[in-house]
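Note that this complex is displayed minus one protein chain, with the remaining chains in position.
Per-chain numbering from 1; labels A and B assigned in written order.
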Amino acid sequence: MNNGSTINHQSSIVNRLRLWSLKKSIWVFHVNTGACNNCDIEIVNLLTPKFDVERFGIKLVGSPRHADALLVTGGGTRQAAIRLREVYRQTAKPCVVFCMGACACGMGIFEKGYHMAGPIDSIIREVDPHAIIAYVPGCPPKPQAMIMGVVKVLAALEPKESYATERVGQAVVAGAG
Amino acid sequence: MKEAARKSVLAVGPFHPLQEEMEFFQLTVDGEKVTDINARISYNHRGIEKLSEALQFDQVPYLVSRVCGICSASHPLAYVQAVEEIAGVQPPERALYVRTIINELERIHSHLLWVGLGGHFIGYDTVFMWAWKYREPVLDLLEEITGNRNNYGNVKVGGCREDIPDELIPKINLELDELEKKTEMLTKAVLDDPVLHVRLKGVGVLTKEDGIRYAVTGPTARGSGIAIDVRHDDPYAAYADLDWKVITQPEGDVFAKAVVRLLETLESIKIIRQALAKLPKGPVAVAVKEIPPGEGCGHAEAPRGETFHYVRSDGGNRPVRHKIRAPSYVNVPSFKASCIGADIADVTLTLAAVDPCYSCTERITVVDGRNALVHDYEELLRLSREKTARIRKDLGAPEMKLEGL
Partner (left out) sequence: MQPSEWDKQLSPVRDRLAGIECTRENRVFLPCEAEHVCEICRFLFEELRWRFVISTGIDAEDCFEVLHHFADDASGAIITVKAFIRDRQVPQIDSITPLIPAAEWIEREMHDLLGIRFRNHPNLQRLILADDWPEGVYPLRKEVQT
């Protein structure tokens, strides 16, 4: 995961408030950049009764303008890269980009594909070199791994605090890093 | 006024509706009715067929498992069957049974996924939550058997990579019993619900003639009375040894396709039970040394329809050419026939009824060029759900009750 040192700890009050509001509940916008659907389906699984992430305040929204985080799946095909850059521009800042799955993290088996323009972090950094990017590997990552990824990011954004949450009936404390 | 000027073009595509770009689907509308459709599918194109040529024959299954996440058992199966044709290899009997069991488990969770999504589109979120809750035990079972909830990595040329341990069989049977009860309950609830009858019947009709012209397969075909099913027509794995029915409905509308999928889920449970009971002893793979020059065609009945793979070998250790055809490739264009004359409120549902990959249905936005009206995915969902609510109000019917949520 992208370590805390690249997160901008600006002292201005406005930025602190923004980061605080980012932590309270995370509204996420899902972006498929050429994924096989496994990651996408596991993301939707997060909403269903077994995982039920809405109780953590994680909500899927219909527009990037309302989102605190982008859940990006797929390795970034050439056609999708154009759209992804545009979506990132439109997403309210600050935001976190989650690279969900092996393709998003590094294209994996599709690396040599002639139609690939990824991986996701390189596409996003063309628009914003200081973007906050988190990596959740797996093919697909299990929903538990995705939740853990979000929790770790929340903890990393405020490194002095710990985040306690529930992991399938077991208390988990995620420290910074 | 010219014909062309009166018609509006609705771009049905990804992310943000106000972009000026070639969209995923471009619908031409006259008022609130769809009159034509054009499609661009470049977003998901990863160049897999070319990648295949750079891999060795035994590496390809891992690649093609990821063509589509929810047909991830069918693609490698069709591929290895094509290669086994070239090599003249017959996998051991136990392997054929294991392949059958894995593929039917996939069919169950794929159909339940579809039922959930269909429910979501028309505002039956209870059905969505319920169907996706009951997928989970199937995914857990697959994880216990193969090591992954999806992308099982279970087939190889010559058989299967892993066996189903005999100790697991009682557990699988228990889960199937539970699932059967739940699916029967859901099927009955759907068949009895008066609102669904009005909402789904006569919607998104694909006639048998159009089905043949568009060469559709799977529940999209069987829901229009076209009785084709690869498991029956060109049996592979263990299907010829087992007793099961091809499910068809004649009407061709969304309701018919829903019924086909629900009844197929029950049929799949039947197939798995028989396969477990008859599971022969023995190895699950034969050794395959080399693939001679030749051509092979492998196909399998994926949840969405026929998955077809053509492989050409020149005697080396890589495919010279590997053609992959997912069922959605022929089913999605039939949207042209089933969507013409439809309401905008029915667009998401009609597309969902051919069951394309989930991401395709998510990428629907509508831009009305004539009025500068913007319908994004959220808006289309809203229109669809409003229609359901209106129907419920007119009928005075209660909400569907589902136990066990």
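Structural remarks
Note that a residue touches a chain if its C-beta (ideal position, glycine included) is under 8 Å from a C-beta of that chain, and two chains touch if they have at least 3 such contacts.
Because the structure is a prediction, the values reported are computed rather than measured.
For the options B:58, B:234 or B:379, the residue in contact with the chain missing from this view is B:234. Listed residues B:45, B:161, B:197 or B:390: the one in touch with the omitted chain is B:45.
Residues of chain B in contact with the chain left out of this view: 21-22, 38-42, 45, 47, 49-51, 53-54, 85, 212-215, 228, 233-235, 294-297, 299, 306, 308, 310, 312, 321, 323, 325, 329-330, 333. Contact between chain A and the absent chain runs through residues 77-79, 82, 112, 114-115.
Going forward, only the chains that are shown with their structure count from here on.
Chain A and chain B, compared by their mean Cα positions, are separated by 28 Å. The part of chain B that touches chain A in the complex is made up of residues 14-16, 19, 21, 42-48, 50-51, 54, 62-63, 66-70, 72, 113, 128-129, 132-133, 136, 148-151, 357-359, 362-363, 376-378, 405. Within the complex formed with chain B, the chain A residues making contact are 30-42, 44-45, 48-50, 62-64, 74-75, 77-80, 82-83, 86-87, 90, 109-110, 112-116, 139-140, 142.
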